[in-house]
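Only one structure is covered here, and it is reproduced in the block below.
What you see is the complex with one protein chain gone and the rest in place.
Moving on to chain A:
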Amino acid sequence: MTDVGAGISARWLPVAVALAGAGVVADLWWQGAAVGLLVVAGALAAAAALVPASPAPLLLLLVAAAVTTALGDDPLRPAVLVLVPLGHAVHLGAALGALLPRGARLHPAALGPPLRRAAAVQAGVFAAVGVLALLPAGRTPPVLEVAALLSVAGVAVLVLVLDRSR
C-alpha cells in the first residue's frame, strides 16, 4: 500500500526539456551556427517544452543533427558527444511531459525506471563511441555499407510490421 502524497509539481518536466533544449541551442552556438539557425532551434526548444506532444522535439533533434553534421568533420568531437545525452533528455522529457495535463503532480519514484534505462542506453552508446574511436577512419568497404543499410532497413520494416497492431 503506497500513500500518495503531494509529490512535486510536474512543471519540472517542461523545465527539464527547456534546459536540455537550451543545452542543444548552446551546443549549436558553440559550433558557430548562424543566428537564424539558433533562432529556429530556440523556437523549437521552447515549443518542445510547452507542447511536448508535437513534432517540435523531433524537429529540434533533426535540426541539431543536421547543423552539427554540416559544421564539423570530426564525428566524435565534443560538440557531437554533448548532443547525445541532450537529445535523449529532450526525447524522454517530452515523452513523459506529454502524458500529463496542466497542474499535474510528479512522484519522483515514477522516474526511476526510465532514468535507469536511459543511463544504461547512454552507457552503451558511449561504449560504442569508444569502440568507434579505436577503429580506423578510412573508407568502409562497399559490401559492409550495403549490409549496414540493409540492416537498418530491415529493422525499420520489422518495427513497422510488428507495430501494425497499433
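One rule holds for everything that comes next: a residue touches a chain if its C-beta (ideal position, glycine included) is under 8 Å from a C-beta of that chain, and two chains touch if they have at least 3 such contacts; residues count from 1.
Keep in mind that, in the parts below, contacts and distances are computed from a predicted model.
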(request) Match the chain absent from this complex view to the correct UniProt protein name in "RNA polymerase sigma-70 factor, ECF subfamily", "Amino acid/amide ABC transporter membrane protein 1, HAAT family", "Putative conserved secreted protein" or "Cobalamin biosynthesis protein CbiM". (result) "Putative conserved secreted protein"
(request) Mind listing the chain A residues that contact the chain we can't see here? (result) 1-7, 10, 52-55, 57-58, 61-62, 64-65, 68-69, 72, 75-77, 80-81, 83-85, 87-88, 91-92, 94-96, 98-101, 103-107, 109-110, 112-114, 117-118, 121-122, 124-125, 128-129, 132, 139-140, 145, 148-149, 152-153, 155-156, 159, 162-163, 165-166
